[in-house]
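Reading through the structure tokens given below for one structure.
Apart from one protein chain that is not included, each protein chain of the complex appears where it belongs.
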Amino acid sequence: MFISLLAVIALGCIAWLGAASGFQYLIGVVLPYAAVLVFIGGFVWRIVDWAKSPVPFRIPTTAGQQKSLDWIKPARLDSPFTTAGTVGRMLLEVLLFRSLFRNTSVEIQKGPRVVYYSAKWLWLFALLFHYCFLLIFIRHFRFFLEPVPFALTAIEFVDGIMQIGVPRMFMSDVLVVAALGFLLARRLFSEKIRYISLANDYFPLFLLLGLVGSGIWMRYFAKVDIAAVKVLTMGLVTMNPVLPEGIGAAFFIHIFLLSCLLAYFPFSKLMHMGGVFLSPTRNLPNNTRAVRHVNPWNPPKKYRTYAEYEDEFRELMEEAGLPVDKTSEEAAAAE
Amino acid sequence: MSTTRRQFLKIAGLAAFGLGTSSALDAADAVAKDMPGAKYEVGEKHLAAKRWAMVIDTRKLESREDFERIIHACHTVHNVPSIPNKQEIKWIWTDKYDRVFTDDMSQHLSPAVREKDYLLLCNHCENPPCVRVCPTKATFKRADGIVVMDYHRCIGCRFCMAGCPYGARSFNFGDPRPYLKDVNPAFPTRMRGVVEKCTFCSERLEVGLQPACVEASNGAILFGDLDDPNSPVRKALAENFSIRRKPSIGTQPGVYYIV
Amino acid sequence: MYNGKYIIPGIVIFVGLFTFPFWSNLLTPKYERPQLAMPADQKECIEPAEYMRAEHMHILDVWRDQALREGKRAYVASNGKVWDISLQNTCMKCHANKADFCDKCHNSNSVSPYCWDCHVAPRGNQ
Partner (left out) sequence: MSKLPTPDKLIATIPAFPMEGWMDTKPDFKPGTWCYPAKVENMRALGMPNPHEWSADQEDWNLPENWEEIIYEGLKERLAKHRSLKVFMDICVRCGACADKCHFFIGTGDPKNMPVLRAELLRSVYRRDFTTAGKLLGKLAGARKLDKDVIKEWFYYFYQCTECRRCSLFCPYGIDTAEITAIARELLHELGLGIHWIMEPVFNCNRTGNHLGIQPHAFKEIVEFLCEDIETVTGIKINPPFNEKGHEIVFITPSGDVFADPGIYTFMGYLMLFHEIGLDYTLSTYASEGGNFGSFTTFDMAKKLNAKMYAEAERLGSKWILGGECGHMWRVVHQYMDTFNGPTPPKMETPKSPITGTVFKNAASTKMVHIAEFTADLIKHNKLRLDPSRNDHLTVTFHDSCNPARGMGLLEEPRYVLRNVCNNYVDMPENTIREQTFCCGGGSGLNTDEIMEIRMRGGLPRGNALRYVQQKHGVNTMACICAIDRATLPPLANYWAPGVTVYGTHELVANALVMRGEQKRTMDLRQEELPGMEDE
């Protein structure tokens, strides 16, 4: 964890030093292009790599009643029988984190008694983080589009509806920090989660905190010249890169951390973004008995046939009065 | 486990220190957002008082024109729209005795007093209930006793309207601008969704002017410091019998009526 | 590759969405920083231009609190000059062209201050 923290701090320092010592073009133009290429290329490569392996068996985790008899109500979404139901299940999973919503925590109390509690905090903060991050991502499109479409202005209006402070405070900024803080805190203070956490669990959290933190810093405190920033970002997306004068260091830290995140993404656990769609326990219908699932590498059948079985036990079977395909005499004659 | 936690705090502390100093270097001036050397002061001409108050001599306000003139003066200068229905906005207005002085003090008033119109506005109470109920402190009482509103903070919850015993507040159900014939370019309007009311012309006091209604009243309305025995309001109150609206509820209004 | 009929459209949609800023700007002319209309008759603002560019929103925020809540309506600038605290009567007196001064930059950067919900823009801007 310390290593992850130090790594992110080091990245921040590199960006700050770079911005201060004339590498603005590298940090503000070259690296973002490279990072976007790595991100898209890496993302596609990972998905294709996964897709190269087949799904040999249809193994949905059934989280509800199957469809069987007409008069028993099936769980259409938790144990889907149809494609529509499966799509519904995936939507619930991707958009609302259905499985995490089930979360419980367990405690062994005196008695002994095993007690289960509903534990929805992880669900809540995970959902908060993802939606805030999405919202923030979308809000940033004001730097990439000219004129800024009304929908973006509307999102900004809603996000800043509390009208606190100038520039207006975005609720998503506060909530994303709170959510990241929660996700980090549980890694640090929950015994179980700390035990399973690796450096590559802390790193993205610190990186995101650095990214969000530098963004907040330049919006609310450092007041980077956003007109100049927009010239730079529009230059990037119109393939006419320019580096305007007078953009503060905070921006270069921000865009450097963003480039790091983009480049890191495809090679990390953050690929759960794409992977969740490919999870065979979720994206398949529970209808294997009704519709045959084909395994492309299905090996040829090899099993002990009835004939072999009867050959071994023929006499015993005859003695016991069990029917046989070949009587002992027939078998002897065949030899 | 505790060792790792302590270790973490140590390192996190160091890191925070490092981040703090490094960013402090380039951001030091950015953080000090106020321009060095800049100051905020009261204006040169500004009128001060310990407790602003108003005395309305109802005997001097007779005709409809008297009232209209005063109301017009106030509403024009403050961009108060005239909306002709239940969504009406008013800072200063009139009503009959029965609805103004509801503590039924005498069953047998002179018909002249009972039938007369009385000029009404925010009472700028000593104990303003509207201030107590405001959840955002958009309504507050200044040191000089004026109860004012910060429209930037008003969230339109209308608790203050429920709290005010005098009905002095109006709510903007819609954008008021279409109902303004001429906008006074020196004064803001309000927006949809906020409450508004009389401000005792605090913005005019800043530049040494009397409230607009006082100016337009031809001496029927007096304005001054209630804590100053030599002020016109104290003198008038000393010389005449005066009453205030709903004294029994303890709000201590700052508007007095000579009847 | 297996299940390509689901996965390939998925990848295409993902890449399409992610690169939206690039291809949606294919026909956009070169973006220029908005050129603002400066007052013709005034050279100096209340504070230096760089400071005003970064902090004008902050100064307006402080102004409104000072004027409304503290009752202090005179701003003594760093150069000692005294200004009346008023968006409508001080700022907009010089920056009378709101459309080409305020709005141009705000719109381009999608900044939507709510000043003008109440405050009255100088004539000619409505």
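Think of it as A, B and C in the order they're written, each chain with its own count starting at 1.
Convention: a residue touches a chain if its C-beta (ideal position, glycine included) is under 8 Å from a C-beta of that chain, and two chains touch if they have at least 3 such contacts.
In this text, all values refer to a predicted model and were calculated from it rather than measured experimentally.
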| item | value |
| --- | --- |
| Touching partners, among the displayed chains, of the absent chain | A |
| Listed residues A:L5, A:V36 or A:L122, member touching the removed chain | A:L122 |
| Residue among A:F23, A:W50, A:Y131 or A:F221 touching the omitted chain | A:W50 |
| Touch list for chain A against the chain that is not drawn | 3, 46, 49-59, 61-69, 71-75, 78-79, 81, 93, 97, 99-100, 102-106, 108, 112-114, 116, 122, 126, 186, 190-193, 195-201, 267-269, 271-272, 275-276, 278-282, 286-295, 297-299, 301-306, 309-310, 312-313, 316-317, 319-323, 325 |
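Methods note: only the chains that are shown with their structure count from here on.
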| item | value |
| --- | --- |
| Separation of mean Cα positions, chain B and chain A [Å, integer] | 54 |
| Set of chain A residues in contact with two or more other chains | 163, 223 |
| Numbers and ranges of chain C residues touching at least 2 other chains | 54-55, 58, 114 |
| Parts of chain A lying in touch with chain C, wherever the complex brings them together | 39-40, 43-44, 47-48, 51-55, 141-148, 152-153, 156-157, 163, 165-167, 223, 225-228, 230-231, 234-235, 237-240, 244, 274, 277-278, 296 |
| Residue ranges of chain C touching chain B (in the complex, touch as defined) | 47, 51, 54-55, 58-59, 62, 64, 66, 68-80, 82, 84-85, 88-89, 114, 117-120, 122-123 |
| Complex contact set, residues of chain B against chain C | 30, 33-44, 46, 79, 140, 142-144, 148, 150-152, 183-192, 202, 206 |
